[in-house]
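Here the complex is missing one protein chain, while the rest keep their positions.
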Amino acid sequence: MSATAVHSLWTMAGGVTSAAPDEKFKAPVIEYTQLTPVLIVIGVAVLGVLVEAFVPRRARYYTQVFLAVAALVAAFAAVIGLAAAGYGTTKAHIAAMGAIAVDGPALFLQGTILLTSLVAVFTFAERRLDPESHGSRVDSFAAQAASVPGSDSEKAAVKAGFTTTEVFPLLLFAVAGMLVFPAANDLLTLFVALEVFSLPLYLLCAVARRKRLMSQEAAVKYFLLGAFSSAFLLFGIALLYGYAGSVSYAQIATVVDGSIQQIDPALADTMGNDVLLLIGGAMILTGLLFKVGAVPFHMWTPDVYQGAPTPVTGFMAAATKVAAFGALLRLLYVVLPGLTWDLRPVMWGIAIVTMVGGAIVAITQTDIKRLLAYSSIAHAGFILAGVIAATPQGISSVLFYLATYSFVTVGAFAVVTLVRDAGGEATHLSKWAGLGRRSPLVAAVFAVFLLAFAGIPLTSGFSGKFAVFKAAAEGGASGLVVVGVISSAIAAFFYIRVIVLMFFSEPKADGPTVAVPSPLTMTTIAVGVAVTLVLGLAPQYFLDLASQAGVFVR
Amino acid sequence: MNPVNYLYLAALLFTIGAAGVLIRRNAIVVFMCVELMLNACNLAFVTFSRMHGNLDGQIIAFFTMVVAAAEVVVGLAIIVSLFRSRHSASVDDASLMKL
Amino acid sequence: MENLIALLVAAPLLGAVVLLCGGRRLDRVGHWLGTALAGASFVVAVVLFTDMLGRSADDRALHQKLFSWIPVEGFQADVAFQLDQLSMTFVLLITSVGTLIHIYSIGYMEHDERRRRFFGYLNLFVAAMLILVIADNYLLLYVGWEGVGLASYLLIGFWQHKPSAATAAKKAFLVNRVGDMGLSIAIMLMFTTFGTFAFGPVLEATGETSEGKLTAIGLMLLLAACGKSAQVPLQSWLGDAMEGPTPVSALIHAATMVTAGVYLIVRSGAIFNGAPDAQLVVVVVGAVTLLFGAIVGCAKDDIKKALAGSTMSQIGYMILAAGLGPIGYVFAIMHLVTHGFFKAGLFLGAGSVMHGMNDEVDMRRYGGLRKYMPVTFVTFGLGYLAIIGFPGLSGFFSKDKIIEAAFAKGGTEGWILGAVTLLGAAITAFYMTRVMLMTFFGEKRWQPDAEGHDPHPHESPKSMTIPMIVLAFGSVFAGGFFSIGDRFLHWLEPVTGHSHGDAPVSATTVTAATMVVLVIGVAVAWVMYGRKAVPAVAPRGSLLTRAARRDLLQDDFNHVVLVRGGEHLTRSLVYVDHSLVDGVVNGTAASMGGLSGRLRKLQNGYARTYAVSMFGGTAVLIAATLLMRAV
């Protein structure tokens, strides 16, 4: 039993079974305190399931909302605590027997994810937008996801005032997965985390109250493609395992850069075999790039964003990107640094096509949600530019960008939920004509978000973009910067198109109404605007945070 | 016999599965193909585990099965609901959203 | 004493400001105010003049620096005046004639409701013209130069409701701008050559630079002169300028402004002396214009246009003289002054005639007016005799001197120029006689005007006749006064310098020849217009006549080449800007949209397609990584 074999929580049991009888039993050490954020969220998620089982329907909504919010807040507090305790910097190390890294990037991203989810939860809980049906307030989720759209059972469910309060536990599970994902320090954890946050998202996509057919379609597409991609990921893992004889990042890294101490003869024949390494690495990248939504793995994005219930879209668009990019960063910086030069050109290519492709296709979009989907693709491209920089600044700039981007996204989608007509949300752009005349405030807020997306100075979008491009330039990727600049020029065009539509075109007679939301959504939007402006005007503090957090533990 | 052959088999299975995903229309079948791919992964894991003489691969295989099972639960739920509302499980019929 | 110089300009400038900003409440007193201030300026001029006479010939020049105008690194432009004999001559001419014409206008513009503004413009002109002649550097001169251009623009177009007037005004300004271009380039050349453009330093340093530079400067100055003084090829505007009220034509387009070109050349004598080639060009221009104007003058039936042609031709004389160098400078100026008197007189006479004839300008509709407006007839007649150079009158002396000087140039040049000047004298005699006969002699050919009123020719009011009389005096005696004892020569020589050249023929011969051509000219005119009746409608006339009526087709040339061509150019450029420059941009945008539309099609909604793209992507990813390792 080689030392390299016994390295992780998972295989400890295996280690025991395979160990010679004389070897002593070693109990796995788990630093629970350092995992508290994850544990809290998972725990409450489970609790939420129990609530579904035992709490009477009437009380469920409030209980669930309370639990979710409490969990997220507590988890965030825990993250802060850990960071304050110096786990982000000095005490950063690998916890849970090598399964989970507790370090700067992990904590920073976890914090981001938690905050984003928190504001997202508010939009989940919003129930003032839809007109009351049968005297009961309703949120944007199906009364009963199982019932066939338009069937009597559905009508009955609506009449009975059912609501799908399961969304909250699902959300929490997803969040838990996302918390682990960027912190995962071995490939198995990575895979499990991926599934843990993907599966709930598949479901969440399917439970829209309006336009249910589209919602289900979105779910199916997302699910099938997601499963497809995770299969690639898994196979990639298998190959890497085959290459390095281990799934621990640290181990693989040592093997990749050849700094491994003693070579197990059993590994000798695969160890040197770079084909395994390269193919495996490429396939794992596939899985991650899919989640990120990079061209050509992006095609699910528009459909899913459009079909999913808008609150879910917002949550997904923001949190998933954060988690996925976190994992991507860790993989590239910790596991495959030796591969940098092999991956660089192709990553360049992907970054470029992602930036340009997303921007160009977005020009002709007519649905606001799809438009934002493509814009998110373009942004993925920008972030990739930072990822490629392969410098500490690169890491911190990406962290910063993710923070800025996620809040803008959640805010933007929150605004989308407000613009409604008889058929629910009026997402077709033509409906948005003249919004600025009818309700200047909402239009102005949305304009702010759009300008942030477009990266206009004095908004967080600009700070982020500047950070990333700067890092890329310093990392010797000036070409990417130029492309990025050009594509953001293209992108600016369609953001501006929306603004023109809202402010300069006369409102239509049958135009949509802007629902007055409850304080919940208001908070979401307010936070979005606040973060946008603060990070635009005085980003220094957060940049410091990001740069402190910009070091991966090995 | 040479364990490498198992790897070839795994690769073959994976490719077959992928091809199935690309070709077949019926959502269920597509999903089955995905499962096939996962199994291919398992085979690879186990083979490597055997080659390396450590058990990680086998353990991982178990995890994969669990995950796959979970995926089945979710996946079937979604596909069935789609089927019920459209009376068709063809992935090509589900193309309301495009362009 | 020198502090008075600014006063010269200040008075009329004040008048202009007050009258133009004053508003309606000044309407009743406006013209008096304007006249008074012009007069004031004249008084100051006289004071300065007497003071100047009091000093010895070589320290007569006065300088006054008001303030430094454009202080920029390596660039000094001051608002400073210099009053020497040459300037003094002009100042006197401008203020005196100017004042007279102010007075004249009081009567002439009586019935115009915008009279106040007219006087404002007149004052503005006087001020600008004075700046022009007393500036002590070329840049300030340029200010006056364009200032008079502006005034002339405003005054030609004074009756703006007449499209013809507006067009004429615009034309005058534009043609002048072409000349101004020359002036500004000349100034730049001076700056790069001498590092300054003040008269003193520049004119003293001419020796230190190459002849080529001087020639360039000279030619540029000549271009400017051509514009202002309506010399070929920039003469086309003067004829149309007659659209302006007659006093304007008298003051600006006869007596003063149009002679600025001569001033410029004489003032820059030092430069031209150093650039014979430039001088040659000047002479040629002068000679050509001399004949050109004369010929045009012969064919015009519009009395003012005929006089305009004559003005051109007379200025041609002056330019020619100025081009002769030290031989001619003094006489150029002298002719300029006398011409100022008699031509102004002639124009005022013409104005008086029109005043009596319901603003009729066609001489073919005059005839026999001598009985009806005696004063006009007499003053006009004296002016006529003066211009044709009738012995003893102003024109006789000044023109004679120029002809002599032309011969004195020496060599074949001398002979050619002499011949040209003589020919010019003959033609002058002809067309002026023609004007005289058609207007005041023969039987009446009056016709009712547009509104059908029959004209009732009558003598003009005192305010108009008195200036005419005064000018008549000038046209009779000025020449003699200047020439007796070469007063004028001695007066100007310190500034311009003078040399006698070598006349191949004696002065008396020249005079005799002049007399001969004079008689011939008059006789021919008499034969054509005195003996037989003048047709009320112009006969078709010979080819030359018709060409001359159209300013020898020079205008048509401008129209076809410049105006039409320009219009085509701009129109095509507008097209280019819209379809090419803009088109490229819009095209890019459109193509982006097209590309977007096509890429969009890939998103066809089929999950399997998406899977394909993922699969392909992975394949590429793997291939690329392997490839990178392979290479």
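Letters A, B and C name the chains as they come in the text, with residue numbers starting at 1 for each one.
Definition applied: a residue touches a chain if its C-beta (ideal position, glycine included) is under 8 Å from a C-beta of that chain, and two chains touch if they have at least 3 such contacts.
Please note the rule applied: contacts and distances are computed from a predicted model.
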Looking only at the UniProt record of the hidden chain, which name from "Heme exporter protein D", "Amino acid/amide ABC transporter membrane protein 1 (HAAT family)", "NADH-quinone oxidoreductase subunit M" or "Sarcosine oxidase subunit alpha" is the right one? "NADH-quinone oxidoreductase subunit M"
Shown chains in contact with the undisplayed one are A, C
Sort through C:56, C:192 or C:412 and give me the one touching the missing partner chain. C:192
Out of C:139, C:387 or C:624, which is the one that touches the chain we can't see? C:139
Of the candidates A:439, A:460 or A:524, the residue in contact with the absent chain is A:439
Chain A residues touching the omitted chain (full complex): 436-440, 451, 456-458, 462-463, 466-467, 469-470, 473-474, 478, 481-482, 485-486, 488-489, 492-493, 496-497, 500, 503-506, 538-540, 543-544, 547
Residues in chain C touching the chain absent from view: 20, 67-75, 79, 139, 142-143, 145-147, 150, 153, 157, 160-161, 163, 165-167, 170, 173-174, 177-178, 180-181, 184-185, 187-189, 191-196, 205, 208-209, 213, 566, 569-571, 573-574, 577, 581-582, 585, 589
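Keep in mind that, in the parts below, only the chains that are shown with their structure count from here on.
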Among line, ring, star, complete and other, which best matches the way these chains touch? complete
Whole-Å gap between the CA centroids of chain A and chain C: 81
Here the gap between chain B and chain C, centre to centre from mean Cα coordinates and rounded to Å, is 97
Among the residues of chain B, which ones contact at least 2 other chains? 18, 21, 30, 91, 94-98
Would you mind listing the residues of chain A that make contact with two or more other chains? 220-221, 224, 228, 232, 302-303
Taking the touch rule as given, give the residues of chain C at its contact with chain B in the complex, in rising order. 600-601, 603-608, 611-612, 615
What residues on chain B touch chain A, complex-wise? 7, 10, 14, 17-18, 21, 27, 30-31, 34, 37-38, 40-41, 44-45, 47-48, 51-60, 63-64, 67, 70-71, 74-75, 77-79, 81-82, 84-86, 91, 94-98
Mind pulling up the chain A residues that touch chain C in the complex? 220-221, 224-225, 228-229, 232, 274-275, 278-279, 281-283, 285-286, 289-290, 295-297, 299-300, 302-303, 339, 341-346, 349-350, 357, 360-365, 490, 493
